[in-house]
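Missing here: one protein chain of the complex. Every other protein chain is in place.
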Amino acid sequence: MPRIAYFGPEGTFTEQAARALVTDVDADALVPMDTVPQALEAVRAESVDAACVPVENSVEGAVPATMDGLADGEPLVATAEAVLPVRFSVLIRPGTQQIHTVASHPHALAQVREWLAVKLPDVELVAASSTAAAAVAVRDGQYDAAVTAPVAVTHYPLDVFAEDVADIPDARTRFLLVRRPGALPAPTGADRTSIAAVAADRVGSLAELLNELTLRGINLTRIESRPTKGRLGEYRFFLDIAGHVAEQRVGDALAALRRRCAQVRFLGSYPRADRLPADVPPASSDEDFEHAAAWLDAVRSGEIA
Amino acid sequence: MPRIAYFGPEGTFTEQAARALVTDVDADALVPMDTVPQALEAVRAESVDAACVPVENSVEGAVPATMDGLADGEPLVATAEAVLPVRFSVLIRPGTQQIHTVASHPHALAQVREWLAVKLPDVELVAASSTAAAAVAVRDGQYDAAVTAPVAVTHYPLDVFAEDVADIPDARTRFLLVRRPGALPAPTGADRTSIAAVAADRVGSLAELLNELTLRGINLTRIESRPTKGRLGEYRFFLDIAGHVAEQRVGDALAALRRRCAQVRFLGSYPRADRLPADVPPASSDEDFEHAAAWLDAVRSGEIA
Amino acid sequence: MPRIAYFGPEGTFTEQAARALVTDVDADALVPMDTVPQALEAVRAESVDAACVPVENSVEGAVPATMDGLADGEPLVATAEAVLPVRFSVLIRPGTQQIHTVASHPHALAQVREWLAVKLPDVELVAASSTAAAAVAVRDGQYDAAVTAPVAVTHYPLDVFAEDVADIPDARTRFLLVRRPGALPAPTGADRTSIAAVAADRVGSLAELLNELTLRGINLTRIESRPTKGRLGEYRFFLDIAGHVAEQRVGDALAALRRRCAQVRFLGSYPRADRLPADVPPASSDEDFEHAAAWLDAVRSGEIA
Partner (left out) sequence: MPRIAYFGPEGTFTEQAARALVTDVDADALVPMDTVPQALEAVRAESVDAACVPVENSVEGAVPATMDGLADGEPLVATAEAVLPVRFSVLIRPGTQQIHTVASHPHALAQVREWLAVKLPDVELVAASSTAAAAVAVRDGQYDAAVTAPVAVTHYPLDVFAEDVADIPDARTRFLLVRRPGALPAPTGADRTSIAAVAADRVGSLAELLNELTLRGINLTRIESRPTKGRLGEYRFFLDIAGHVAEQRVGDALAALRRRCAQVRFLGSYPRADRLPADVPPASSDEDFEHAAAWLDAVRSGEIA
C-alpha cells in the first residue's frame, strides 16, 4: 500500500488535504513529518511514495519552505492539488463548563481573533507549536479549548464547541501532492503546470519569459519571485500556468524557457482543484501546432513552399 | 516629537528595524501594536506619524498582512526601508545554571532548530506568541531560555547566553517605514519604488505591464501576485522596481500602468537599503526623456520636424 | 497666391493629384518640376509654397525618390494626402482614322498591355519619358495615340479615344502635399502620421519600435525599410500610423521612438484620404493619458497615492 508523508502533526489541515488527495489509502498509510523539508526528503529517500505539502495560503501567502524544497534537491513533481477552506473547529474536553484559556498556533489564533473577541471575550490566548499540539494540550488538561483543523476531532477524545470558525470567510490553503518523477497525470483540459525558473537580474529578463508564454496564448495563474540562495542578483520565479506540459503550446513554451534561463525546473502538470478549463486562444491549439510543424517539415523537405 | 508605531511587541526585530529607520526619536516615541493592520491604522488615524512593518523575509516569504494592509484602505506611502539580518540571541535569567526549556515563536524555533540540536540537544521547545513574549515568560520564570531578537535584551533583565544564532546564515527581513501621503523622499540615485497593480486574469496582462517597464529600461527587483478579494479571476501584483517616481522613466512607466490597469496604487519611492544605484540603460535617462519631450513640443508646434 | 510645385510634366497623374489637393489655386500656380527632388527643393528654397509628390503606387510600389527626399535635407512635412485611381485615357489627334503606334511611359504601357492586346492588337508600342511627353509627341504627329493621365486632355488639342483604361482595376497612387514646417493641420479623428526612423541592424530593434506603438494602441498602416546611405548595417524605417501627433497616444509613442532611435524625422500628420477614423483601443484615449498624467502629478507632489 502506498505511504504518504505530510507536513504534520496529525490533526492539521495538511493531514486533511492528504486525505482528500489520496482517497484510497488507510489512515495508517499517512505519515506525519515535523517539517516540509522532511516530508519532501522522505519521498526522495523512497521511504514514502508521495508527500502532501502546503504551497500557499490566501491569508499567510506563499509557503517558502515548500517552494524552496521543490526548487532545490533531487527533482520531485506535483501530481495533484487540493484547495481547502480555512475554517477552524474549537475543541474542548467533554464536560467542560467554562473556557478560560484557548490554545493554538499563533497564525490560527490570528485568524479567529474577532470571533474569539465576540464569543469568548475574556479568555487568555496561549501559543502552541501547531493546531494539533493545542488539541493535545487540551486533552491533557493544560488548557480549556483548542483552535484546530476540523480533522483534529477524529484524533483526540474532544468535543466540538464550535465549527466553521473564521474571521476571513473565504480564506483557503492550496496543497500539492508531490512524487518522484514518473508517468505524468493525463491531461484533463483543466490542468495547471508549475515551474521554477532562474533568470538574471537585468532589465526585461522576466518580461521575456512572460512574452514566451503570452505569444503562445498561455495564461499565468500565479507568480512569485525569490532571490536564489547561490548568487547575488539572481531571481527564481515560481510560475503556475494554465495547461498541461503534454499540450503543445505548454511544452513549446517550457522548451523556450529552458533555452533562455540558467535553470528551469518542471514542478508538475496536474488537474486544477477548481476544474477550470484552460482557455486556448486562436493559433494556440494542439492542432494549430501540429499543422505548423507539418508545414515546416514540408518546407524543409522541399515538398511545398 | 514624532511617534512611530511598529508591529510589536517590544523587543522584536520590527522594533529593531524601527530604531534603525528612525534614529532621531526617543525610545518612548516607539509604539508597539499587536498587529500589522493596527500599526497601519494608527498612521491613518493620525495617532502616530509613521509605522514600521515587515514586508518580506528571506525564509518565510512575503508578509501578506503588510501587502494587503497597504493595498487596501486609505493610501499610505513607504519613505524608507531597512533590511535586517535574522540572527537571534538566546536569553536567560542571570544565574541560570541549566537550560531545560527554550521558548520562542514557532518560526524562530524553526530557524534555530539545528543550532539547538547541537548546543542544547535535550531541551524541550515551547511555543510563544512572539519572541518577546518568550523573553517575558523567561523573565517570569516560566521557561529557562528564550530565542529573541537582539534588541530584546535591552528591555528585560536577562543575560545573553548566545548571540548571532541562525541555521540559515544570510536570512534577512525587509521592513518599510510608511507614512500618510506627503512630500516624497528626494531621489538618491539608488531608490526603489513599490506599486500594487490590479490586472485582469487573461493571457498576457502581466506581460504587458512588464513590457511597459522593460521598454523604459526599468529593472524589476521583486514581484508577487495575490488574488484580489473583490473579484474572482483578478490579480493584484506587487512590484518593486529600481528607481524613483521623480525620475522620468519611472514616472512615465507608472503613468502607463495607470492607464492600463483597473487600479494602480503607488506605495512609495524610497532609498534602497543596499544603496545599489539604479542602472539607467541607453534612451532611458531623464535627459533622454527631456530631449524627446522638447522635440515633441517642437514637432507639435510646427517649429521643426 | 500660393504656388505649388509638382513632379511633372504637365498632364500627369501628379498634376491631377495637385489639383485635387489644392482646390483654391489657379492652374498657373501649379509649377511642374522635372524630378521629385527638384519639386522638394523648390519648397525648401521657398520658391514655391508646397509640393505634390507621389509616395506609393499599388502596382509599382514605394517611390524611393520621395521617401529619400523627405528623409534627407531640410525637414518638410506632409499636410494632406490624395489617393488617385490609376485609370488611363488614350488620346489621339482629332480626325485620326487608324492607330498604328501607341506611345507612353513604359510603366503606363505595362499597365494597359492587356487592354491594348484586345482593343489595338497590332499597334507598335513606343516608349516615352512620361505620359505627358507621349501626348506631346502625338500632338506633334510623331505617333498616333498616347496613353495618359485623364488630366492630359485639358492641356493638349487631342481627343479621347478611350478612358478608364486599366488592366488592374483597382490600381491607385498615393500622393502627399508637403510644406515647410509650420502649423500642423488640425486633428480630424481620421488622420495619418508619417515618420522616418533610423534603427540599428540588430535583433529586435524594429520589434522594439513597433512594441512602443502597440503598447499605446496605435495601428501601423504601412512600413518600408531602406538601408541608410551613410552607414552600413543601419536601416531607415518609414512608418505610417493611424492618428495625429496632437493626440496623446501618438505624441507619446513618437517621443518614445525619438529616445530610442539614432534619428527620427516627423514627416507630417494629415487627414487620411479614405477618411477612416482611427480606432482608439482601451487605455489609449487622450482622456486616459490625461488622467494618468494628473495621477502621476498627484503622486509626485505627495497629494495622493
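Order of writing sets the chain letters: A, B and C. Residues in each chain are counted from 1.
Heads up, the rule we're going with is that a contact is a pair of C-beta atoms (placed from the backbone, for glycine too) under 8 Å apart; a residue touches a chain by one contact, two chains touch by 3 or more.
Please read all numbers here as calculations on a predicted model, not as lab measurements.
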Discussion item. Using the touch definition from the header, name the shown chains in contact with the chain that isn't displayed.
Written reply: A, C
Fill in: Of C:V63, C:I99, C:V151 or C:A292, the residue in touch with the unshown chain
C:V63
Item to complete: Identify the residue among C:D49, C:D159, C:D201 or C:D286 that touches the chain left out of the display.
Response: C:D201
Response to the item:
Residue list for chain C contacting the dropped chain reads 35, 58-64, 67, 105-106, 109-110, 125-130, 133, 170, 201-204, 206-208, 210-211, 213-214, 217-227, 229, 237, 279, 281
Worksheet item: Footprint of the hidden chain on chain A, which residues?
Response: 75-77, 181-184, 208, 211-212, 215, 245-246, 251, 254-256, 258-260, 264-268, 283-284, 288-289, 291-293, 295-296, 299-300, 302-305
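By our rule, only the chains that are shown with their structure count from here on.
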Worksheet item: Hey, what chains does chain A share as contacts with chain B?
Response: none
Practice prompt. Taking CA centroids for every chain, report which one is farthest away from chain B.
Written response: C
Worksheet item: Cα centroid separation between chain A and chain B, in whole Å?
Response: 25
Item to complete: Return the distance between the CA-based centres of chain B and chain C, expressed in whole Å.
Response: 58
Worksheet item: Which integer distance in Å separates the CA centroid of chain A from that of chain C?
Response: 61
Response to the item:
Shared-interface residues of chain A (touching two or more other chains) are none
